[in-house]
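Removed from the display is one protein chain of the complex; every other protein chain stays in position.
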Amino acid sequence: MATETQRRTDIGPPHYEKFLHPIIKENYGKWKYHETLKPGVLVHYGETGSIYTVRAASPRLISTNFIRMVTDLADKYSEGYFRFTSRNNVEFLLGNKDNIEPLIKELGDNGVPVGGTNNAISNVVHTQGWVHCHSSATDASGLVKVVMDELFEYFGSMKLPHKLRIAVACCLNMCGAVHASDIAILGVHRTPPRIDNETLPNLCEIPTTVASCPNNAIRPTSVEGRTTVKVDEDKCMYCGNCYTVCPAMPLADPLNDGVSIWVGGKISNARTEPMFTKLAIPYIPNNPPRWPEVTDAVRNIVELYAKNAKPYERLGEWINRIGWPKFFDLTGIEFTKYHIDDFRYAGTTYRRSLHNRY
Amino acid sequence: MATETQRRTDIGPPHYEKFLHPIIKENYGKWKYHETLKPGVLVHYGETGSIYTVRAASPRLISTNFIRMVTDLADKYSEGYFRFTSRNNVEFLLGNKDNIEPLIKELGDNGVPVGGTNNAISNVVHTQGWVHCHSSATDASGLVKVVMDELFEYFGSMKLPHKLRIAVACCLNMCGAVHASDIAILGVHRTPPRIDNETLPNLCEIPTTVASCPNNAIRPTSVEGRTTVKVDEDKCMYCGNCYTVCPAMPLADPLNDGVSIWVGGKISNARTEPMFTKLAIPYIPNNPPRWPEVTDAVRNIVELYAKNAKPYERLGEWINRIGWPKFFDLTGIEFTKYHIDDFRYAGTTYRRSLHNRY
Amino acid sequence: MSDDLKTPLLDELEKGPWPSFVKDLKSMAGKSAMVKDLLGQLEKSYRDKRGYWKHGGLVGVMGYGGGVIGRYSALPEEFPGVSHFHTVRVNQPSGWFYTSEAMREIVDIWDEHGSGLTNMHGSTGDMVLLGTVTDELEPTFRALTEKGWDLGGSGSDLRTPSCCVGPARCENACYDTLALTYNLTHNYQDELHRPMFNYKYKIKMSGCPNDCTAAIARSDMGIIGIWKDDIQVDQAAVAEYVDSGLNIQEFVVEKCPTGCISLEGKEIKIDNSECVKCMHCINVMPKALSPGKERGAAITLGAKAPIVEGALFGSVMIPFMKLETEEDFEEMHDLIERIWEFWDEYGTNRERIGEFIERVGLATFLEGVGLDPIPQMVKQPRDNPYIFYEEYFEEGEN
Partner (left out) sequence: MSDDLKTPLLDELEKGPWPSFVKDLKSMAGKSAMVKDLLGQLEKSYRDKRGYWKHGGLVGVMGYGGGVIGRYSALPEEFPGVSHFHTVRVNQPSGWFYTSEAMREIVDIWDEHGSGLTNMHGSTGDMVLLGTVTDELEPTFRALTEKGWDLGGSGSDLRTPSCCVGPARCENACYDTLALTYNLTHNYQDELHRPMFNYKYKIKMSGCPNDCTAAIARSDMGIIGIWKDDIQVDQAAVAEYVDSGLNIQEFVVEKCPTGCISLEGKEIKIDNSECVKCMHCINVMPKALSPGKERGAAITLGAKAPIVEGALFGSVMIPFMKLETEEDFEEMHDLIERIWEFWDEYGTNRERIGEFIERVGLATFLEGVGLDPIPQMVKQPRDNPYIFYEEYFEEGEN
């Protein structure tokens, strides 16, 4: 029993070396180049041998059952070695080429597709949502499921002009990669926090709460003798920062919570510098379980990108080439005052040249 | 005598038509194209005829003697028609090609060179300086004279990669085109305003004066009973806005006033969008009458541009191609903390990508 | 000061090939005591490395608030000739076109009433008559108006509009810059002469995106010519350029910011849907290319120098409007007045229109002046999620 042994702390994670496939150990840092044998299957050529990667999808929110399935397949096909990717896919690392097809087959039997490499839509970086977070304006796992169902063909193929990265976050904290993704789905609150004057005085530190608001919308006040806070609703843009520091100021509002759609971000330095994601659709009401308006909107954008972008153009690079006016034309998305920046650096987003398309 | 006649107001400027050469009237709005016959000489082809332009230099600060010389030459060679350019050159508009050379000759006899077209350094857009303005940190006309003496060869030739536009302004008000020029020379004050507590109470409105400071460096105070203002010197960046509204707060300081050198701005939309001028040299002390350190610095930049830029590259476009690190290397100008922006949009000037040159 | 003028420092500026203002001024020093003392004071400035002018006082002509910049020497005893040295701003004709006859009338007036010194022209565009005494302001004004000239702007008013040479001598002009400048200047004489704005309001007009008047950098309102349809191409002339040895591939095709030009043999193709109207290709091959047929102007607002919120380029308010008919001009008046009204009502003292727009936000400004938001007004949509939603669902709906 654990409790009988001496308690250990600050031991840190185990050394990675013991988890590395022998072929990887031998060729560590000595890889020559790689090829993509087919969607989801990579080979990296080293000095003394090659390692084969089979990339399998994962919902990320997974049970120990799912994980045991993965470990069993790893034992059977990849000498027990596998890893996860920075986008939460599972990568089986095979020494033996011949195991590729059987592994893919058995993954399929378990309902797990293979893909996500090169010019594909890979797994969706996402967050907790209604499954675990108090702050969420929408669910994350459900949105990922319906979006990937909708775009499934693009996971297992490589027919897009280039990589397309999708992220989901369930509130403005953006625990995913929303602020720099080709397409992002962001949960939004749209009404100011509702203040619970009963509990606030006990639960929250007034100065910290007041200070938490970027727009100085929060002021101390007193209700029935108790010191609490009030919110100047005109100044509030629903960021939720106050709620993070003060539980008595929840923003959840079933009627008005929902999602917004963002496009054109990227992280890599390839060709163009990293770009932030920009607003495409300010608001779509939550419509669980399958958010059809969201999946339609995303498919529309993806298909226009697939059809019109040139090879090696990321979504944002494509939009920069054709210009935002054309993007709104093509997608049929309405350009509104909400699209015009009014935050800190707003002035830098105005069109300050004659360069324009008509 | 003027006084006997009826006083007229709000009549506005005369109609331009009566100042247009007949050939221009005929071909107004119907020009086909133009050619540059030689430096300073343009021909514009119209439907019914051609107009020849001879562009002559002008110090801009000119006496009626100079102007009478111009009008006499116009009568003699361009049917009395001439104009000034947006950069203060004189343009004689000739109907007769044969008058070009005689005109150029006689201009030369009067010490007036011809040029400034195409890939040349044209006249310097500038301001008043010590000749007329209370606000100046340096002289303008003198700086223009010594800089154009230094760069004279580039006015009468077209051997630069492209146009190069120079501006001079004698204080941060920038009455010239300093904020968007290929090279700009800007007069700078470098010490806070000295407050004249004697006169201030009578001369200045305290609230307006306090409000005039972008950095809230100015506070009301009282000295010997009089309400006046004091300046928090750490917050002052010597912009002079307080002096503009309050004469009792002069910034002039012979020891510390001087000029700064800026590069890489442009106005046109050709190829690249308009660009602001950026800091090259934070400070060079005033050294009249010929500011040798300034002329050396400018020549150095111009010659590197002439040598290294590709055709059709403006100075700023050249720098963007080679990168700022290389610009500082080539010019031998030291990069200092003063070059790092710390104003409103500073954050947008940090290098937020891996794109870099080593 | 002693009668004979000694200017050892300024004399250094008589040297060198560029025309010397010192030589020129000295040529006046005989006729004009003002010029003599100006040279004297300037020599002292060169020696002491500082200006000797007092802060401008409020002087002017009857009934006008603008057009004159008051200036007094800080050393009136030493240099009595410049104890007063006011500037008179005279409104230039559209495009700075003159005849020698008209110009002579002006210099005659100035020799009689002022120092005989000028700036041709000031940065805003005026003829700047440099240096006279208070008593001569009114006579100068009368003499000028008699000959058909009027003053320009100064202070918190409409500043003297100016424009590029445009259709008078340029094949690129997309609208009549001279006509519009004349029209606006005359239509707004009151706003030009009697400061009643929050701050100065400058209008500059360029006939095409080359922007030869720096409208996008130096005018609160820039009216810059542009076209909407396809660039006009004369393929025969393109071939000529090819034959003449112009490297079209390197200097045109590869320099196009959107890469929308291609060269096939001696023909060029332009994908105009991606052209951003930058002018480069037209500039390089003026004989072969010219702006499209559907011409007009884009309106930019807010350009200014850095004091105090930082320099601004103008930002596009109207990407394209026609400027041909009387009605078009009236639409322009209407727009200008809507802008002035909103700025007047909500702007603060000494707040330029560009600073005002940044403060209230572009979206709010558009509502205020009655323009619909369109993507051409921005480089890109917002990248931050701080949206002030204005429509809510209430209990019961939805």
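Quick notes on this one:
Just so it is clear, A, B and C label the chains in written order, and each chain counts residues from 1 on its own.
Throughout what follows, a contact is a pair of C-beta atoms (placed from the backbone, for glycine too) under 8 Å apart; a residue touches a chain by one contact, two chains touch by 3 or more.
A quick note: this is a predicted structure, and the numbers were derived from the prediction, not measured.
Considering the whole complex, the residue from A:V41, A:A180 or A:V231 that touches the absent chain is A:A180.
Touch with the chain that is not drawn comes from one residue among A:G142, A:G323 or A:G347, which is A:G142. Note that of A:P102, A:P220 or A:P254, the residue touching the chain absent from this view is A:P254. By the touch criterion stated above, the residues of subunit B touching the omitted chain are 172, 174, 179, 186, 188, 190-191, 214, 237-239, 255-256, 260, 264-265, 276-280, 282-283, 285, 321-328, 335-344, 346-358. Residues of subunit C in contact with the chain left out of this view: 254, 259, 306, 310-311, 383-386. Considering the complete assembly, subunit A touches the hidden chain via residues 2-3, 5, 7-16, 18-20, 24, 28-29, 31-34, 44, 51, 53, 57-68, 70-72, 74-75, 80-86, 88, 90, 93, 111-113, 125, 127, 129-136, 139, 141-142, 144-146, 148-149, 152, 155, 172-180, 208, 212, 214, 239-241, 243-245, 247, 252-254, 257, 267-272, 274, 276, 286, 288-290, 311-312, 343-345.
Methods note: only the chains that are shown with their structure count from here on.
Subunit B and subunit C, compared by their mean Cα positions, are separated by 13 Å.
Subunit A and subunit C have Cα centroids lying 49 Å from one another.
For this pair, subunit A with subunit B, the centres built from the Cα atoms lie 50 Å apart.
Multi-chain contact residues of subunit B, defined as those touching 2 or more other chains: 269, 274, 345.
Shared contact sites, meaning residues of subunit C that touch two or more other chains, fall at 209, 211, 216, 257, 276-278, 313.
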